[in-house]
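Excluded from the complex is one protein chain; the other protein chains are retained at their positions.
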Amino acid sequence: MIKVGIIGATGYAGGELVRLLMGHKDARIVWYGSRSYIDKKYAEVYQNMFQIVEDVCKDDNLEKLAEEADVIFTATPQGFCASMMTEEILSKAKVIDLSADYRIKDVNVYESWYGIEHKSPQFLEEAVYGLCEINREKIRGARLIANPGCYPTCSTLSIYPMVKEGLIDPSTIIIDAKSGTSGAGRGAKVDNLFCEVNENIKAYGVAGHRHTPEIEEQLGYAAGEKITLNFTPHLVPMNRGILITAYASLKETVTYEEIKAVYDKYYQKEQFVRVLDKDICPQTKWVEGSNYVDVNFKIDPRTGRIIMMGAMDNLVKGAAGQAVQNMNLLFGLPENTGLNLVPVFP
Amino acid sequence: MIKVGIIGATGYAGGELVRLLMGHKDARIVWYGSRSYIDKKYAEVYQNMFQIVEDVCKDDNLEKLAEEADVIFTATPQGFCASMMTEEILSKAKVIDLSADYRIKDVNVYESWYGIEHKSPQFLEEAVYGLCEINREKIRGARLIANPGCYPTCSTLSIYPMVKEGLIDPSTIIIDAKSGTSGAGRGAKVDNLFCEVNENIKAYGVAGHRHTPEIEEQLGYAAGEKITLNFTPHLVPMNRGILITAYASLKETVTYEEIKAVYDKYYQKEQFVRVLDKDICPQTKWVEGSNYVDVNFKIDPRTGRIIMMGAMDNLVKGAAGQAVQNMNLLFGLPENTGLNLVPVFP
Amino acid sequence: MIKVGIIGATGYAGGELVRLLMGHKDARIVWYGSRSYIDKKYAEVYQNMFQIVEDVCKDDNLEKLAEEADVIFTATPQGFCASMMTEEILSKAKVIDLSADYRIKDVNVYESWYGIEHKSPQFLEEAVYGLCEINREKIRGARLIANPGCYPTCSTLSIYPMVKEGLIDPSTIIIDAKSGTSGAGRGAKVDNLFCEVNENIKAYGVAGHRHTPEIEEQLGYAAGEKITLNFTPHLVPMNRGILITAYASLKETVTYEEIKAVYDKYYQKEQFVRVLDKDICPQTKWVEGSNYVDVNFKIDPRTGRIIMMGAMDNLVKGAAGQAVQNMNLLFGLPENTGLNLVPVFP
Partner (left out) sequence: MIKVGIIGATGYAGGELVRLLMGHKDARIVWYGSRSYIDKKYAEVYQNMFQIVEDVCKDDNLEKLAEEADVIFTATPQGFCASMMTEEILSKAKVIDLSADYRIKDVNVYESWYGIEHKSPQFLEEAVYGLCEINREKIRGARLIANPGCYPTCSTLSIYPMVKEGLIDPSTIIIDAKSGTSGAGRGAKVDNLFCEVNENIKAYGVAGHRHTPEIEEQLGYAAGEKITLNFTPHLVPMNRGILITAYASLKETVTYEEIKAVYDKYYQKEQFVRVLDKDICPQTKWVEGSNYVDVNFKIDPRTGRIIMMGAMDNLVKGAAGQAVQNMNLLFGLPENTGLNLVPVFP
């Protein structure tokens, strides 16, 4: 039984971790860290957990937690994990960081986009980017996992085969992303009030969203060259779900069947990436509550572009589900342990 | 392994049955019945099931199905199950009917409220009303289960202890209910279009909803007398969830602790009925996707009334979850098999 | 041209006042008071007003404002208006208070339900409860208007004819109310975040909501006796709209036509109260954005009760629209000036 500690257990991603781990037969949560709710019953913060979780919230003492847990999930604001990380902690427990602190290898890029100093760049090289479908082998032996961002997970998986196979011109990639509101977190801000989000849609972080360099880095590895792209997120009036619609110019004329074969090459054996049938566009509702990413594409012969689409639950495959998938890999469990979640519809 | 057949597998309740049974270790679906989609892949109707369910839809031949299945779920319009039922079918397979056909013992009451002739009243006496928390023992030995309606499940469980203990005047019961839109089914009607339901709330079926006599009958058994009450459902712009707010006059002055003890008496050992802590009002989001009913109450000393509240997922405890719970009882399995679903929040 | 000052112009009710007054040919806003946004352009707080309102926000100096305005709307938290009110202010400008400070005549009742001291009880007697359809004549000559609460407006108008005519037993009145989330205001609270409200419904303030004594007082005037009733509000995942479903026992057997005649007696000449046709239940979407209250009723001969229903836009007839209606009366304008708003559907 893996002993699990969560720092940031009362955010939405933390809450989802708790939900998933309740159904994980080989893991047990021993630490519900939440600075805001210390000593309060966890189930009083998330009443859905009433009579399911009896524990009270604890502080965010990573060092102490490292002695009690086999693995630590940090679902915390940017900078927190980096500021706390020590060799001692890593020598005692595996760490899966759901923040962005170890996702970007180049510390200057991190500091420039996030506007904060990185407090433990010495661990950047060691950290493994936990996109399981792509970095599976590296993840198995790691101590420190940088759990991918929600938008980067959906974007990268949707575009990866095309870049990896050199079928599109990377300089033409444009990603138009749409996210449910849980991605904005549980902080009490006017912008996230029901009445401000409901019956509304807007772009935000245009030409400057922090997930941009993360996507560029990962797709750059696939391309074998530096990639610069456009990424535009939008806020959608729904709780969960990310949809990305990506555009790129095809290098040459291709058929549906050729591209389908490429996607199948990378994903046919992947349980959590579903390449939909021809002409079926991904919908976020079809993956809600599950660890699936549904992807598909459409070739536009008129413009010579391909439109690549992906849909995912931002709190599962985009956060907690992928974190559990990483945990399973770290501990040698079947990768889908606790993750055979059937999407909830409607 | 229990072989399961579903008639009406492409309605919302049928779809939820499929979702739940995918996670049930002792059951396997052998028949996805859907008259509208015969020979179509089930996963093309519900794309959330892509790569999870490979079967195609079949017809609604109950007699043939009875030879292939151990249990048949009928998630069909009123009248269908009654019109098909035969002794032969029941001799071969258990039947759990999610429609109203066998819920009301008095065939005249049924025919009067539903406006159709009952085609097999000879089975009414045998049929067991499948509200597990109350009729558990009767269910175990049954062949034909009348799976309770969504509103009646939530209403009855919220009010039952008060009536059973004789603490309220039954003639004063008023139930004001609110339901998500999945309760209206998947039929293509203007009234259920997104734009008609969204940003809107209305009462419907005022003083005439068909679930009224069902609630009256069940609470009447608890009271040991005939009960006539008001039941008013409302349509709420959300997919899932039922909330009921019920009012009744207390027969005498009581304390919170006394009433709490009464609710605990009936529900403390029940996994799926959670009596919330003092002053915590049930919310549908806290039970979404799960088989829980959250109940609580508030005494109003000013008016001498008690306000009883219950929240539930109409598709789980209000339909498919309760049907599985009944199946577990029928086949001697632990009652919560396949039903340890943690509510999804947010 | 009436010079209008608004204190609390950046709350939702204040914002709606601005919207309505932009379309009022005889009024001009001279003061956008908002303590939180002093010196900020109003249209930067509410971007819908971009290029429509050019003013910047000012403070909440009521005394200074009284010298510049003919009428002052206070859309402020409970206690503010009462703490600022002076004879001098009232001698210079009419005041329409959208808070609860002057709605309840008995200062002890106010202080008990609101939990704060009333700082200017000397104006309670003078203040007129601004429910135009009922207090029209008193309003015309007033200096200080207590603009009714949202729930009380909808509740009172829906039930008033039945109580006034003595057709129901007042001690049996139960009001089950449902409101959109704008009623909770624009404060940044976790409970009002999109993800907490969306796909959810809950009761709140059960047996203790502050609008209870206000409704009791107004219906008490109609009944000619003290009334105690149950009022239960619910939070619904929509921006605007209040629906009330009220129950009461009929004193004697009545027909639909008799009751219809009673409602028509009070409302046939009222532009803003629409008595719907037989069996048509009010829906909040049908009045959205307008000053209408749609009411109707259903007699239940089985229980001897009548179900009374009302739907209204909480920000219009429930706040800003009624405030403008009061202003029109105060200044001798046609009562519907600026209020001929056609409901927006869908």
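Observations, loosely collected:
A, B and C label the chains in the order they appear, each numbered from 1.
Throughout what follows, a residue touches a chain if its C-beta (ideal position, glycine included) is under 8 Å from a C-beta of that chain, and two chains touch if they have at least 3 such contacts.
From a predicted model like this one, the values you see are computed outputs, not experimental measurements.
Only one of the listed residues, B:Leu62, B:Ala127, B:Val197 or B:Leu341, touches the absent chain: B:Val197. Considering the whole complex, the residue from A:Val71, A:Leu90, A:Cys195 or A:Leu341 that touches the absent chain is A:Cys195. Where chain A meets the missing chain, the touching residues are 174, 176, 178, 180, 195-196, 198-204, 206-207, 228-230, 232, 234, 236-241, 243, 245, 247, 281-285, 288, 298-300, 302-303, 305, 307, 309, 311, 346.
Touch with the hidden chain on the side of chain C covers residues 12, 15, 19, 22-23, 44, 46-52, 182, 199, 239-240, 274, 276-277, 280, 283, 285-290, 294, 340, 342-346. Think of the hidden chain as still there; on chain B it touches residues 12, 181-182, 186, 188-190, 192-199, 237-239.
Everything that follows uses one rule, which is that only the chains that are shown with their structure count from here on.
In this structure chain A contacts its sequence twin chain B using mostly the same residue numbers, the overlap exceeding half.
Which two chains touch most often is answered by the contact tally, and the pair is B-C.
Think of the whole protein's Cα atoms as having one middle point; the chain whose own Cα middle lies nearest to it is B.
Centre-to-centre separation of chain B and chain C, using mean CA positions: 38 Å. With centres taken as mean Cα positions, chain B sits 36 Å from chain A. Residue positions of chain A with contacts to 2 or more other chains are 12, 182, 199, 239.
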